[in-house]
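Every protein chain of the complex appears in place save one, which is left out.
The letters A, B and C name the chains in turn, as written, and every chain counts its residues from 1.
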Amino acid sequence: MAKTTSQDSQATKSTTQAVKPVTMAAALNSAMRDALTEDPTVVIFGEDVGPLGGVFRITDGLTRDFGEERVWDSPLAESGIIGTAIGMAMYGLRPIVEMQFDAFSYPAFEQIVSHVAKMRNRTRGRVSLPIVIRIPTSGGIGGVEHHSDSSEAYWTHTPGLTVVTPSNPTDAYSMLREAIASDDPVIFLEPKSHYWMKEGVADQSRPALPMNKAAVVREGTDVTLLSYGPTVAVALKTAKLAEEEDLSVEVIDLRSLSPFDDETVGASVRKTSRAAVIHEAAQFGGYGAEVAARVTEREFYHLAAPILRITGADIPFPAPLLEKYYLPTPERILNALSTWEWEV
Amino acid sequence: MAKTTSQDSQATKSTTQAVKPVTMAAALNSAMRDALTEDPTVVIFGEDVGPLGGVFRITDGLTRDFGEERVWDSPLAESGIIGTAIGMAMYGLRPIVEMQFDAFSYPAFEQIVSHVAKMRNRTRGRVSLPIVIRIPTSGGIGGVEHHSDSSEAYWTHTPGLTVVTPSNPTDAYSMLREAIASDDPVIFLEPKSHYWMKEGVADQSRPALPMNKAAVVREGTDVTLLSYGPTVAVALKTAKLAEEEDLSVEVIDLRSLSPFDDETVGASVRKTSRAAVIHEAAQFGGYGAEVAARVTEREFYHLAAPILRITGADIPFPAPLLEKYYLPTPERILNALSTWEWEV
Amino acid sequence: MSLTDESRAPVELPDPEPFSLISASGKAVPAKARRGYNLPDLDILQKLYRRMVVARRWDTQVTALTRQGRLSTYPSARGQEASEIGTVTAMRETDWLFPTYRDSIAVWTRGVPTAELLSGFRGDWHCGWDPKMHRTAPQTTPLATQALHAVGFGTAAKLSKDPIAVATFIGDGATSEGDTHEAFNFAGVWQSPTVFVIQNNQFAISVPIAKQTRARLLADRAVGYGIPGYFVDGNDAAAVYTIVSEALDRARTGGGPTIIECLTYRIEPHTNSDDPSRYRGSADVEAWKAKDPIERLERYLDSKGAIDEALKESIAIESEEAATAMREAMNAEPALDPMELFEHVYSSRRPALLEQRDALAAELADSPNAEEASE
Partner (left out) sequence: MSLTDESRAPVELPDPEPFSLISASGKAVPAKARRGYNLPDLDILQKLYRRMVVARRWDTQVTALTRQGRLSTYPSARGQEASEIGTVTAMRETDWLFPTYRDSIAVWTRGVPTAELLSGFRGDWHCGWDPKMHRTAPQTTPLATQALHAVGFGTAAKLSKDPIAVATFIGDGATSEGDTHEAFNFAGVWQSPTVFVIQNNQFAISVPIAKQTRARLLADRAVGYGIPGYFVDGNDAAAVYTIVSEALDRARTGGGPTIIECLTYRIEPHTNSDDPSRYRGSADVEAWKAKDPIERLERYLDSKGAIDEALKESIAIESEEAATAMREAMNAEPALDPMELFEHVYSSRRPALLEQRDALAAELADSPNAEEASE
């Protein structure tokens, strides 16, 4: 019943996008706008996504332009939002829903883990759930308690979910288009500290990198920094600083957290023989653990040193004035790299 | 307000326990019975924990013996159970609650992650929540969908929670007593396939091993198997089989998943230089990832080979007749160990 | 036009006397107590009767095979046939049903073949049938979650101008879950064409309704959502059929959702692994057996001369056929393919998952006896 937009048509489509610098917020908005225009089965609902355009204005103007039957405000209940999205997807619609912040997706945890993730497998592939769950994620904006969580580890551990996160406006557009077109449910993590990041849109005549691929965003030879979402910028800044110390840092933007792009990451680590993974979430059992464990499993004999994790501490996300002590910084990353025995 | 039972008094207390073989179910029941007797602030509630004694009969007879004001059936709502337990703990009680199966704790995810885990930190240590959340965990009993999840990775990634799991009746008793006495909230994972495991109670005159320590349950020199809950038995069986192949396997029962006993595990790995971690949960982002990542970080230069993970596959837990293809077996573990380059 | 209905419904609490058309003794309820409703036509009553008898035979057979260990577990609906069959008989083929683990006889009556239906309880796959083919969602275990799926499905149909209705069953215990509340509330405000059939069988495993809520009636909740609420004798198939039919019609024609509480009783244990002697007396069970939904309809039909030997005979044959087919379905070894475990998790192939699949394949190829060894 639902129409699938193919990878190619998306790539073509994106050539028609604006060429002046756009914010990530605008790129996401365009992606939804284009999907609503092309595919009548796409609907958007959630808390405040209607006339207000969401608390971050990502759905700005969509109710006005597409009507309340395509984009509307739901009652305030996250389990209800996900639960009804499941029913709509079973019917043949492609719901895009917003959880206002990571921590407010937790009331929907059962619906996501026990149904969104499992319906396709449960029904032997007969019932797919093409749902996109958009979540403004992570910290860096001085949010009060519960507004800065990074929830990725909960989702990536759950088989059946696809979890992606863009780090820039160009990716935000193409990845959200691909997520909407996907027949599988996608957790789409939007680094809220980057919503107002502007970028000249990259060469739009080339097809976009598929959502499930990692990108080498800076080449280097000594160390691979594995980053995603908000920490890509931190890794790039680190790489710049490291230049001064004559350290050549390769930076990878993972983009897809599940599945993990073993190929791209493996190739880089085989080249540099050292890697560190960077994220905001607490370290213990965080996504970085999976990255470190699997890369080590696969590339052990290429590694000159253990894979490091530079992450949030194992504490609840701090209050606004203290978050700077928690978030990974270039200095902390460089410090960590200096703990390696470099002359093995 | 709440009375804390000290470690020592528990150990003394346990000398009065039965000396004939007891099941894990009986050991857990005794632990709650003794806690109810000694500490008037201990209360137990949840779905079917009253007259029925729980679907696994772990609370058998407690309502009868302690009355409905100490042990009672709640309405059927997990968020409600955890949420009201929080309020009770704030008042000064020590609630023990049961989630009927891992998957049925998911409706309470928000209350657990956003409050149980964070209240003490939020209030600068002024409000502790001495709550024990008992969860019959894991598979192996041919349960229908949603009855065999292993949820530990969700909890262990959440700062503020303590997560423990016993693998035998002796530990079940002492660890549950210690969990109840703890001022911090404890996720207490009970391997349901082991409820009817019987064991002669170990020397009760010695103080029990503290809940936060791992135990070397079998010594060996070539490989360390890191296991917990239901996989301890699998690891021990593997060690036996490995003997035939002249492989000396050390088996560690982690017991405490959070905190992780770096000391005991590190000592073993430094000795054997090889380790594998075994669990039932899906591999990607599973608890084994943390184990592999942290042990590698700390012991990299002692490791002769990458730490392996022998775990469930990255699929939803299978239907009853297919679970045997999913659960880690001694054969699969030995296979995995044989993939290591042994002559480095 | 907006999805949200901003009109306010008239506010009325349901009558605390359960609505009934045929009394426990099999007599038509006096006209003045019928609240303006007529009894369904005799052919409908015969259909309800036939379906209940056959379904009970089928259910009894499943329970028996479960005791023999052919199924992993089975929650019987014995005693609840009027609610189950009354509801699905009121449904059109194009309507969708969102059932729970309790509602196997409803799913079966909708035409899902036994072997597919019992996949989950036997344990060969979680859901064995094609939900789209039978317009019947998988039987849901996480309580109350399916009520939201139903509301979403109905809302999607409404947005698509598709004049169908959706029905979902909810247990009395499950009404305590937050999801039930959210489902009622979303359905009300979106005017989703969804009929909620609460089967109040008075127990949630061991917990009696009095410990579940202090509500006088569960149907009293409806008023808090601007939804019409009904309290029905759930052992009276005629009453259930009548009220559910009306609610489904209303839903299909833009009238929004309805909450219907059917008062009934679970005669069997919660599942085969339950021990009801710990929480309820056999006197209660006996008292409810006296209100049996099948017997009362049989008496009524008999009194109308609407059951003759030929009909009884044909129902008996159909029942035995159902039981036989059921036994055969469960005696055939299920086709188990461990490789299928990796097939359906995602619609596209993930290399890492294929690695895991291949590892299992290699393992099984290596040690053909692995299966026995690990058992």
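Quick notes on this structure:
Throughout what follows, contacts are C-beta pairs under 8 Å (C-beta built on N, C-alpha and C of every residue); 3 or more make two chains touch, one makes a residue touch a chain.
Only a predicted model underlies this, so the values are computations on that prediction, with no experimental measurement involved.
Here one chain is not drawn; of C:171, C:226, C:276 or C:293, the residue touching it is C:226.
Interface note: of B:28, B:62, B:93 or B:292, the residue touching the hidden chain in the full complex is B:93. Of the candidate positions A:55, A:216 or A:267, contact with the hidden chain is made by A:55.
Along chain C, the points of touch with the absent chain fall at residues 4-6, 8-9, 11, 13, 16, 176-182, 185, 188-189, 191, 210-216, 218, 220-227. Where chain B meets the omitted chain, the residues involved are 43, 67-69, 72-75, 77, 79-80, 82-93, 107, 110-111, 114-115, 118-128, 159-160, 162, 182-184, 259-260, 262-263. The chain not shown here touches chain A at positions 47-48, 50-53, 55, 72-80, 103-104, 106-107, 142-147, 283-284, 313-316, 318-322, 324-327, 329, 331-332, 335.
The working rule: only the chains that are shown with their structure count from here on.
For this pair, chain B with chain C, the centres built from the Cα atoms lie 36 Å apart. Centres computed as Cα averages put chain A at a distance of 32 Å from chain B. Remark: chain A and chain C have CA centroids separated by 40 Å (rounded to whole angstrom). Counting partners per residue, chain A has 79, 107, 110, 114, 118, 121-122, 159-160, 260 as the residues that reach two or more other chains. Shown for chain C are the residues in touch with two or more other chains, namely 125-126, 142, 178-179, 345, 352-353.
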